[in-house]
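Removed: one protein chain of the complex. Kept in place: all other protein chains.
Moving on, here comes subunit A:
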Amino acid sequence: MAANYWESSQFQRFLLTRYELAEIESIHMLQHLTTVDVTHLKIYFSNLMLRIGKRLRARQETIATAIIYFKRFYINNSLYDIDPYLMAATCMYLACKTEECPHHIKHIWGESKAAIAEVSADIKFQYEIPDIAECESYLLEEMKFYLVVYHPYQVLIDLNEHIKLPKSSLQAAWSIINDSYCTNAILIYPPHVIAVASLFLSRVIDQGILGDLDAQQWFADLNVDITDILQVVNDMIELYHTWKSYADDKIPDLVQKYIADLAAVA
């Protein structure tokens, strides 16, 4: 159902403003964590789902769908409510089904377990297969059974029909979209904004050439709010900046400590 984003539930029900999100995050996160920590957590769980997805040989869009599900769930719930590792596995499981590449639940369970062990041997993943099934029902309820989500990838492919980028530049833009899933951009902006922002960033890297076209003119002709684009670009630059201090092996402890803190409060 890729025809009409504007009539979709993603646009009509799930789009948040930057301020709404900031408020939500301040409740859930900032009691205990710094903004850098929060960004690190986002990178960590997106990477984890990417890892699981790669093991399953899932398409990038399926992984992206899982990440959106994960984000949607933790808008209204804290990491203490449901273990994020279990939720990550569950989101992958559900996303594979909605994106028409279903895997057996046992397979998802096994691969998730393996992917988590890959990250760190210290993480406890003691869940069994029925836990994923049960967790799925919480996830579905939380999302009010709206399952269709839209991604920037298709927009990028469509835009590329016109501008015909060299393969390496297209790849760069594609990777920037991948990275955008470590931010909240997909919860705030329509997919095309993120796609254009990724193009913009990849163009900066290539110094303003846009295939055979005049890049400045091309961006000027787009019917997209340039401030939105710049906001996303800004988010991305901030993300890359924070990424420098990111180390995979430090996060499991952070997660554990954070969940313990939340438990103490509850």
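Just so it is clear, a residue touches a chain if its C-beta (ideal position, glycine included) is under 8 Å from a C-beta of that chain, and two chains touch if they have at least 3 such contacts; residues count from 1.
We take it that contacts and distances are computed from a predicted model.
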item	value
Which of "Oligosaccharyl transferase subunit OST3/OST6 family", "NEDD8-conjugating enzyme UBC12", "[RNA-polymerase]-subunit kinase" or "Signal peptidase complex catalytic subunit SEC11" matches, in UniProt, the chain that is not displayed	"[RNA-polymerase]-subunit kinase"
Of A:Lys54, A:His104, A:Lys164 or A:His241, the one touching the omitted chain in the full complex	A:His104
From A:Tyr146, A:Trp218 or A:Tyr246, residue that would touch the chain that is not displayed	A:Tyr146
Contact set of subunit A toward the excluded chain (per top definition)	1-4, 7-9, 76-77, 80-83, 86, 93-94, 97-98, 100-102, 104-105, 127, 129-148, 266
